[in-house]
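Every protein chain of the complex appears in place save one, which is left out.
Right after this comes chain A.
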Amino acid sequence: MAVEVKVFRSWGNPFSYRVELALRLKGVAYEHIEEDLSNKSTLLLDYNPVHKKVPVLLHHGKPIAESLLILEYIEETWQENPILPKDPRERAVARFWCRFLDDKCLVALWMSCWTEGETQQNFMEQAKECLHLLEEELKGKKFFGGDSIGMVDIAASSIAHWLGVLEEVAGISLLDEEKYPNLCKWTEEFLKSDAVMECLPKRANLLALFQTRKQAISSVK
């Protein structure tokens, strides 16, 4: 019986990556469909008419959008290697940190790298506060999910891989090993996982992608 799972994604997009990682952690076979975000396919727009974004998961022809929601669906549909705890309170805590990452942390990190001057300084302050909170949350744990990679770890994958590239392109430093030893150790552990490495975009290619984007923005000024 063929399991029909497809992922509409864009290469280098960390939200798409979350979905692919979750599927790989659970050993679910899938096909990925590459989207050019400057020229979105009719299929993507049909499957995600509200937000028109990647990633979209298609399971037996039915679409699900929004990466964190897709992770919840994946967790409920494929029981192997759970990425959420069973206890309702622990689940609430995991969901809280996923939302924190999306609503506050990743925005601050991303904007720190693409802005300048005082705006950048403000975003960097916010980013450091967010990293500090995550550092505290990690205390005594190998992963946010405990002994194994969980939903929060998956949601935080851009910190483990994309952040370093963005720091280089922007010429700033955020993830300081002295200030955030837990987070740095977490990054090392995270990148040891086979599932993580299998579909991680190559650093050199990500660097080229972001450098091109940075140049394009600079040349507009």
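Here is the rule we go by: a contact is a pair of C-beta atoms (placed from the backbone, for glycine too) under 8 Å apart; a residue touches a chain by one contact, two chains touch by 3 or more; residues count from 1.
Methods note: contacts and distances are computed from a predicted model.
A.B. asks: Tell me the UniProt name of the left-out chain, picking from "1-aminocyclopropane-1-carboxylate synthase", "Probable glutathione S-transferase GSTU1", "Trifunctional enzyme subunit alpha, mitochondrial" or "Gamma-secretase subunit APH-1".
C.D. replies: "Probable glutathione S-transferase GSTU1"
A.B. asks: With respect to the chain omitted from the figure, which of A:L44, A:A65, A:L131 or A:A156 is a touching residue?
C.D. replies: Once the missing chain is taken into account, the touching residue is A:A65.
A.B. asks: Going by the contact rule already stated, which one of A:Y47, A:F100 or A:F210 would touch the omitted chain in the full complex?
C.D. replies: A:F100
A.B. asks: Provide the residue numbers of chain A that touch the chain removed from this figure.
C.D. replies: Contacting residues on chain A, toward the hidden partner: 50, 59, 62, 64-66, 69-70, 72-73, 76-77, 88-89, 91-92, 95-96, 99-100, 133.
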